[in-house]
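A single protein chain has been removed from this complex, and every other one stays in its place.
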Amino acid sequence: MPALRRRLRWPGWGRVGFYLAVLVVLAVSLFPFYWIVRTSLETSAEFSAGTTSLLPAHLTFSNYTQAFTQADFARPLLNSAIIALATTAVSVFFGSLAGYAMARLRVPSGPILTFILVAGFFPVLAMVGPLFLLYRHLGFLDSIYPLIVTYLVYTLPIATWLLRNFFAQIPPDLEEAALVDGATRLRALWKVVVPVAVPGVFTAAILSFILAWNDFAFALSFLQTPSKFTAPLAIVNLGQTQNAFQVMYNRIDAAVVIVTLPIALLVLLAQRRIVSGLTAGALR
Amino acid sequence: MTTTTTAPPARRFRLSWSPRGGSDRLRADRRLGYLLVAPAVVSLLAVTGYPLLYNLWNSFHHENLTDAAQAHTFSGVSNYSKLFSSSDFVSSLTRTVGFMVVSVAFETVVAVGLALVLHKAFKGRGLVRAAVLIPWAVPTVVSALLWKTMFDPRNGFVDYLLGVFHLPGAHTTWLAGEWTSWAAILVADAWKNVPFMAIILLAGLQLIPDDVYEAARIDGASAWQSFRRITLPLLKPALVVALVFRALQAFLIFDVIFIMTGGGPGTTTETLSYFNYHAFLVDTDFGFGGAISISLVVLSLVIAGICTRALRPST
Partner (left out) sequence: MSAVELDCVAKVYPNGTVAVSELSLSVDDGEFMVLVGPSGCGKTTALRMVAGLEEITSGTIRIGDRTVNQLAPKDRDIAMVFQNYALYPHMTVAANIGFPLQLHGVPKDEIARRVDEAATLLGLEQLVDRKPGQLSGGQRQRVAMGRAIVREPSLFLMDEPLSNLDAKLRVQMRAEVARLQQRVGVTTIYVTHDQTEAMTMGDRVAVMRAGLLEQVDTPQALYDDPDSLFVGAFIGSPSMNLYQARLDISGNASGSIELGGQKLGLPADVLTSRPGLQRYKGRPVVVGIRPEDLSEEDGRSESDGGRLKADVLLVEALGSESLVHFDLGVPIFEVEGTRSAVEDQGDVAPHLAGIGGTARFGPRTTVAVGTAIGLRVGTARLHFFDPADGRAIRD
C-alpha cells in the first residue's frame, strides 16, 4: 500500500511544510502592517535619513499627536463613523424589509433579487458623473449625508441577499405562531423573525460597515472642504498637501494606522461572521 | 394474493380556484411585500438606474461645464466617435484588460493555495483566518498607501531587503517607471483581494466531502492527482463565482491607481475608471464621460457574460 507507506514515512515533513506555509501566509498578511507602524513611529528626521534597520531607533508618538492637532484628523474620523454607521443602519433596515418580503411574502423575488445583485456590480466611476450633477443641482455637494444613500450601492445588495437567506432558513412555524398569537406581519418580523435572525443581521451589519468605511471614490468626487472629508479621503489629502520633495510617510502612516485599527479589531472579533457572510453571499 | 379497495369515493368537487388571483388576504400579503421591497429597490434605482439613464442622455449631448454656451444641446454620436477614435481610450482599455487578465490569473493561483492552507484543520486556524482577512477589510486607501510605503525608494521594506542582501535595484523609484509601477499596483491589489478569493474558494472546499478524498487515496491517487482530478473539478463552481467577482473588480480598478500613481508616470497606468474619473471631474465633460460610462457598463456586462459562459460547461 504505497499511500499508507508514504504517510508513515513523511508525516513530519508534511507538517513542517504546512506550518511553513502558514508562517508565510501570516508574514505576508501582517508584516506590511508592522512596517507602517514602524514608519509611523519615526521622527521626520529619522525618516528623511532613510531606513536601514527592521526596528525603529527609538519610538516617537509625535506623528499620532500631530495627526490630531495639526491635521485635525478627528473630524474625518467622526465623519467616516457617522456615514458608515448610518449606512449600516439603513442597509440593514432596508435589507431586512426586502429580504423578508422575498423570503416570505409572495413577491416575484427572482427579477427583484437579480436587479439588487446586479446593481452591486454597477461601475462606481460610471455613477460619479451623473450623481455629481444631481448633487450639485440639489446643493448636496460637499455634504456627508448624500454619501449615506450613495454608499447603499456597496452595502444593500449583500445585506439584502444575506438577510433573505437567513430569513428563508427560519422555520415558518415561528412567525405563524406569532401571527396566531396576535401579531401583524410587520410585528412578527420585528419581534420574532429579526431577533431570531440576529446572527444574520450582525453579519450583514459588519459587512455593510466595512464596505461603507472603505469608500474612496465617492468621497473624492463629492467632498471639497477638508472638514467634510471622510477618513480615507483625508489621508490621501494629507499626502497631497505635503509640499516637500519627499512624501513623509511617517506622518501619513500614523493616520493609516488609526484608520486600520477599528477594522482590524472588527475582523478579529467577528472573523467567523465575516467568513460566513462572504461565503453565503457568494455561493448559493 | 391480497385484494385492495379501489379509489376512494368519487369526489363531488368543483374548482373555484384560480392560480394567480387569490383572495383579499393573499393580495394584501403581496402588496405588503412590494411595499417592503420598495425602499431597497428605489434607493438602488436612484444610485444606479438614474445614473445609467442620465449617462445615456448626456452621452448624446454637449455637457461640458466649461462650455456653458452649448450646454444641453444635442451632439449626436460625436461623444462616441470621439471616444472610439481617442488613443487614450484605446490604450487605457488595453491596459485595463491586460491588468485584469494578469492580476486575476495571478490572484487565482495564489488564492487556491491560500484556501488549501486555510482549509486544513490546525490550532489557531481562526486567528490565521482573521489575519488573512484584515488586508481584505481595510480600506483600499490603506492598502495602497501601505504598499506605497513598502515600495518607498529610501524607507520601503523592499528597498531594505534589497540592501540587506546586496541585490541590485536598491533605491529604485518604483513608481517612476511604467512596468515597476504596474508591479507595485499588482502587489497592492493582490494583497487586498487574494483573501477574498481565498475565502470564497474555502467555502467551495468545505462543500467537498472528505470521503471522496479517502476513496481516492484507497484507489492509489497521489496528493497532486487528487488535487488535479478531485479538488479542482469540484471547486469549479466556487472558482467561477470568485473569478467573476474579481474580474469585474479588477476591470473597474480605480482607488489603487489614483493613490499609488495617479495614472502616471505620464498616463501609463491610466485605467478605464481613471479615464472616466478624469473626464467627469477634471475635464468636467459629462457628455464624453457619459460615453465612457456607457462603455464601462457594456464592457462589464460582456466580461461577466464571458466569464460565466466560458466556465460553465463542466467536464
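We call the chains A and B, going by the order they appear; numbering starts again at 1 in every chain.
Going forward, contacts are C-beta pairs under 8 Å (C-beta built on N, C-alpha and C of every residue); 3 or more make two chains touch, one makes a residue touch a chain.
No experiment lies behind these values; they were computed from the predicted model shown.
Colleague: Out of A:184, A:227 or A:240, point to the residue that touches the absent chain in the complete complex.
Modeller: With A:184, A:227 or A:240 as choices, the missing chain is touched by A:184.
Colleague: Of the residues listed, A:192, A:210, A:231 or A:247, which one is in contact with the missing chain?
Modeller: The one listed residue touching the chain not shown is A:192.
Colleague: Take the complete complex as the reference. Which residues in chain A touch the chain that isn't displayed?
Modeller: Here the touching residues of chain A are 171, 173-174, 176-184, 187, 191-192, 195-196, 198.
In this section, only the chains that are shown with their structure count from here on.
Colleague: Averaging only over C-alpha atoms, locate the centres of chain A and chain B and give their separation in whole Å.
Modeller: 15
Colleague: Report the residues of chain A in contact with chain B in the complex, numbered from low to high.
Modeller: 2-3, 18-19, 21-22, 25-26, 28-33, 35-36, 39, 47, 50-52, 54, 93-95, 97-98, 100-102, 105-107, 112, 115-116, 119, 121-134, 149-150, 152-153, 156-157, 160, 185-186, 210, 213-217, 220-221, 231-233, 235-236, 239, 246-247, 249, 252-253, 256, 259-260, 263-264, 266-268, 271-272, 274-275, 278-279, 282-283
Colleague: Under the definition above, what is the set of chain B residues touching chain A in their complex?
Modeller: For chain B paired with chain A, touching residues are 26, 29-30, 32-37, 39-41, 43-44, 46-52, 54-55, 58, 63, 113-114, 117-118, 120, 122, 126, 128-135, 137-142, 145-150, 152, 154-157, 159-160, 163, 191, 195-196, 199-200, 202-204, 207, 217-218, 220-221, 237-238, 241-242, 245, 248, 252, 254-255, 258-259, 273-274, 276-277, 279-281, 286, 289-290, 292-294, 296-297, 300, 304.
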